[in-house]
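The full complex has more chains than appear here; those shown keep their coordinates.
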Amino acid sequence: MVTTRSLEDLDAHSYQEYVATGQGLVLIPAGATEQHGPHMPLGVDAMLSRAISLAAADELDALVAPAFAYGYKSQPRSGGGNHRAGTASLSGQALVLQTQDIALEFFRHGVRRLAVVNGHFENYQFLYEGLDLAVRQARALGLEGSRAMLLSYWDFVDEDTLAAVFPDGFLGWDIEHGGVLETSLMLHLHPDKVDMSRAPDHPPAELTPYDIFPEDPARTPGSGCLSSPAGATAERGELLLHTVRSGIVRAVTSEFGK
Amino acid sequence: MVTTRSLEDLDAHSYQEYVATGQGLVLIPAGATEQHGPHMPLGVDAMLSRAISLAAADELDALVAPAFAYGYKSQPRSGGGNHRAGTASLSGQALVLQTQDIALEFFRHGVRRLAVVNGHFENYQFLYEGLDLAVRQARALGLEGSRAMLLSYWDFVDEDTLAAVFPDGFLGWDIEHGGVLETSLMLHLHPDKVDMSRAPDHPPAELTPYDIFPEDPARTPGSGCLSSPAGATAERGELLLHTVRSGIVRAVTSEFGK
């Protein structure tokens, strides 16, 4: 039995024994380095996807690989836009290649069950492409049975939880950047990294149904948040974590078996 | 004044005069070759994005470039999945390069206002990356003032229209593949290409909140539709077209001026 769920903290010999059981399952958290308002740090997306992965790993007897600390370009309609200082992003091709390479490495080790746990909206399609190419390449190289899952953690928040976290009504995932969802999770998981005294409180951003290039800074609130984090609490974060972890565990078990 | 809105039908000399006005605006429809159930053809996404672009072009004095007839891989949560016969898709990198190259060509001609009108959900992030790279490259090459927009046509359907088109309630964009929205638009714009006698009628697909690789064919209804097109009518298609065209015209005018 492994002594830690964190792959980077595990030694290679123990890892090899873990994989040799044939039941190995690796979760890869995918985050970003992206502004999240004045009250939260740049690393929120990697911190949350990693913490959620670790929480799920205990129930799944899985290992959590080092997080992807950089993600695809932040967009104004979901993350404030890539023009903001502090946001440091990969091109699409860099993220695709990274995902493809690393997934294929775990398949090479003998891991046959892999899941990428996404914490940055803009990543999804590039992670998808990377996993698709990795699984195809695994087949060409004779690594039969290599399978992968891709999920974003917020897709596991159910209606009841939404109602509890947003008692005044949920306004949509698109404006949940630096808002109640992420801030609550951070308050529960990394309270020392949040400074609620700096949290902005302004109306939700009015998002346009399109994007423009080069980006127009006026489209994003000065705070960098797309909605107010004022309603965030550690309790709500705990509830969100519980819901998300349960949902992910159920989904992974359902697809990959216990 | 140009005699057609369709760039491929226009001669180069007339095009050059059009661009020389300094007010040139080019719309690029982005579609796909993708199964859309037994009642609709594989080319739906390119047909609709092209028809909508042409409708908007009249009001905008714009030209419509040849459509991107192939799109990014279809996904089970929005298009039925790329494992289906008939769906012929590009890799992410191919779509990014195509978008980047073609956008840069129009900037080279002197066009300074460009809009990609997307008709295939899975394309969006790759079109985004292509436009971002093109605008950046334009700047490096001294093509000052080159600007682009990116939009998906369904993002311009408003609440009133949704209520009219889905009198029993709208169940979400994700299952609108081969359903009432696309079928209605096709019935209005290309009635000869729809065979309602072959339209399936089954409950909406129950989508999982994640993706798996390799794809599991059981996740997609045998019809290839994610919801029933039974409620589709040409009248609803006309209403949708009207709403979408107006919205796009307003958005483009608002960003790029008249």
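Note that the chains take the letters A and B in the order they are written out, and that residue 1 is the start of every chain.
Everything below uses one rule, namely that a residue touches a chain if its C-beta (ideal position, glycine included) is under 8 Å from a C-beta of that chain, and two chains touch if they have at least 3 such contacts.
Small disclaimer: the values here were computed from a predicted structure and weren't measured.
Q: Out of the whole homomeric complex, 2 chains are present here; how many copies are there altogether?
A: Number of sequence copies in the full complex, not just those placed: 6.
Throughout what follows, only the chains that are shown with their structure count from here on.
Q: Between chain A and chain B, what is the gap in Å from one C-alpha centre to the other?
A: Distance between chain centres, rounded to whole Å: 28 Å.
Q: For a test of understanding, state which residues of chain A touch chain B in their complex under the given definition.
A: Touch list, chain A to chain B: 72-73, 75, 82, 91-93, 96, 122, 124-126, 128-129, 131-135, 139, 147-151, 155-156, 208-214, 247, 251, 255.
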